[in-house]
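With one protein chain removed, the remaining protein chains of the complex are shown where they sit.
The chains carry the letters A and B, assigned in the order they are written, with residues numbered from 1 in each.
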Amino acid sequence: MERPEREVSSADLPSIIELSPDEARRSSSESVTATGVTRNADKLLEVRGLKTQFFTADGVIQAVDDVSFDVGYGETLGLVGESGCGKSVTALSIARLVPDPPGKIVAGQIMFDGIDLLKLSNEAMRKLRGKEIGFIFQDPLTSLNPTLTIGYQIGEAIREHMGLSSKAARDRVVELLAKVGIPRPADRLKDYPHQFSGGMRQRVMIAIALSCDPKLILADEPTTALDVTIQAQILELIQKLSHEFGTAVLLITHDLGIAAGMCDRVNVMYAGRIVETGSVDTMFENPRMPYAWGLLDSLPRIDDIRGAKLRTIEGLPPLLIAPPDACRFGPRCRYVRDICREDEPELTARPGEGHLARCWATEPGGWIS
Amino acid sequence: MATTTTVIDRRLPKPKQSAGLWSDAFGRLRKNRLALFGLVLVILFLIAGAFGPILAPWDYKVQDLQAIFANGNRPIKPLSPGHLLGTDSLGRDLLSRLLDGARISVTVAFVVQIVILSIGVPIGAVAGWFGGRLDNILMRFTDVIYAFPDLLFIILLSVAFRETAFGQALDGLFLVFVAIGLTSWVTVARLVRGQLMALKETEFVEAARAIGVSDARIVVRHLLPNGLSPIIVAITLGIPSAILAESTLAFIGVGVQPPRASWGSLIADGEKYVRGDPHLVLFPAIFIALALIGFTFLGDGLRDALDPKLKGKQ
Partner (left out) sequence: MDQLTATAGAAPRVRPHDTKNIVEVDDLKVYFPIRAGIFKTVKGTVKAVDDVTFEVRRGETLGLVGESGCGKSTIGRAMIRLREPTGGTVRFDGVDLTSLKSGALRKMRRRMQIIFQDPYGSLDPRMTVGSIISEPIETHHLADGEAKKERVADLLRIVGLDPNYVKRYPHEFSGGQRQRIGVARALAVEPEFIVCDEPISALDVSIQAQVLNLLTDLRDRLGLTYLFVAHDLSVVKHISDRVAVMYLGKIVEVGPPDLVYTVPGHPYTRALLSAVPVPDPVAERKRRRVILQGDVPSPVNPPPGCRFHTRCWLYERLGKPENCRTIDPPLQVLTTDHRAACHWADEALKTDVGIAHLDQSLVRHGTPDSALELLKTGKATDVTEAEVAAAAPAADTGAPLS
């Protein structure tokens, strides 16, 4: 007989309804949610002019092309876009895990807590990964080693980076497993990844990511492989823990709903560039880039009156080999004019918190007010 | 406002004039230097096998008695006039004998593969397509064959049938082909079964079934073309082991009957002279090695070129 496991829920709340994590964060820590333009000292991660390219037989793919953004301490920043827009490559570049060959970071600066990551030796970078920067990937099954126990895999980073005794490390593993809501954590140390369900494996991944109290977590589509109810649990857990530990999160997702619920600020990426950035409320209330409009328009919504036809974005994103000096979204844009075809717009300010967009039409004096 | 559904989506990778999957694969193979090197060796091997007797300076049976006497009844060294690679102790030209041996090796290589295919493919296909109990029975049978010691089986077979017409056919080679084939079809059977099992579950086969395509047509149109490339690779990589098996057998005296000699029996004959005349062992060994290297490189290259997982990733 299989007995459904009772989950030690992330918070043993008396009611069946949990406090929305967003609310929890907002109420208990005002300072963390402060976003927008702030002093440099507040920035945990500063990416400047990042260019990552892939050298293939067909040509040089400019996967990430001159991308700059910041992540504040304790902040959750969303990188949103469709496949091939460069969001995952951006995260890999920050972790210096771009497969080389064919990939290479050709230009830019990545300042992490005052350290220039691109100048670090491989050894120093290896020490930083897992300790200062944690990772949560899309597929927990392939990111865990099937031949090692869960206890060993979580303990690995702790022993490596924190220099704890094996007894202390074990205690910490049990504590972490309890934190991520794994029932009977002490009994499960000797279990292997296949003995956990998909959602539980992702919890283990989160425990590994958090094992050394990192300052930043890179979460690349952390819930894409999961069912919607499990997804909700995992996202809540990430949000709750990042708040509890004051960890900043760089959340990469294609799902605008997830970005709306999780992030303080959102960057929209298209064809290797950031095309719009701003606080989550500004971005969803008053997006200023036709690509963002198109994304929102093409999304069927659960709270929408049905029947209306979706307004789609026609065509496909451009190939990133030798992109022209023009708006990259231009060929698919319904509002394209000559200037868009002749010159690429810069990321310029729009009204609203830290709101920037790359679009001629919505610039002051443009043809869309 | 045109709706998207009527707009023709025309962004495709550059229309390189529609290369089929096979020509794509050949294109990839051409870029692989090792595979090309292998291909050259294989072609040389095939030429030697096909035209060996014509190319050979001597008949493989003929003894150059004059030269041997002049040399004090010892094998003639390589690079001697008339004998590029020297002779054996009986004065037979080594190059000519190697070229005749190539013919044996080529025949072994291909006939064994035909035996393997004609046993392995039907068994694997039946097991894979029908599955269930039939699959279970066939696979347990292959397990038994697999577990049986190959060499022992071949030797037993050779000894048992040596005096029969079957054992004498093709200078005793036919028996060897059959024996090697009988022990090595298992790999191909398993491969074919695995291929069919995997392909049977693919959505494109399910789509064909949903359309109402008959089973026979599904096998011929969808399963075989898609399952072919690993089989081609397996065959290419199976050839060196067949050559090696024949050489091993010849070395221990099973198979080809004198005065013909395969590369393996040349080594066996030369072994006695290895101190004074190492060329008698060295050259056959080099020929075997080159043939093996050729097929292995080509097979590896083919595997990379035909691997459908690479599709669309470049």
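We take it that contacts are C-beta pairs under 8 Å (C-beta built on N, C-alpha and C of every residue); 3 or more make two chains touch, one makes a residue touch a chain.
Owing to the predicted nature of the structure, the values given are computational and were not obtained by experimental measurement.
*Asks:* Would you mind spotting which of B:L34, B:A67, B:V213 or B:L290 touches the chain that isn't drawn?
*Replies:* Within the whole complex, the residue contacting the unshown chain is B:V213.
*Asks:* Identify the residue among A:D42, A:D113, A:D281 or A:E353 that touches the chain left out of the display.
*Replies:* A:D281
*Asks:* Of A:G108, A:G261, A:P323 or A:G354, which one is in contact with the hidden chain?
*Replies:* Once the missing chain is taken into account, the touching residue is A:G261.
*Asks:* Considering the entire assembly, which residues of chain B contact the chain that has been omitted?
*Replies:* Answer for chain B: residues 1, 3-15, 18, 20-21, 136, 202-204, 206-214, 217, 221-222, 225-226, 308, 311-312 touch the chain left out.
*Asks:* Contact with the hidden chain only, please: which chain A residues?
*Replies:* Looking at chain A, the ones touching the missing chain are residues 1-2, 4-7, 9, 16-18, 20, 22-23, 82-83, 197, 199-200, 227-233, 235-236, 254-261, 280-281, 284, 286-287, 290, 292-306, 308-314, 316, 334-338, 367-369.
Throughout what follows, only the chains that are shown with their structure count from here on.
*Asks:* Which integer distance in Å separates the CA centroid of chain A from that of chain B?
*Replies:* That pair's centroid distance is 52 Å.
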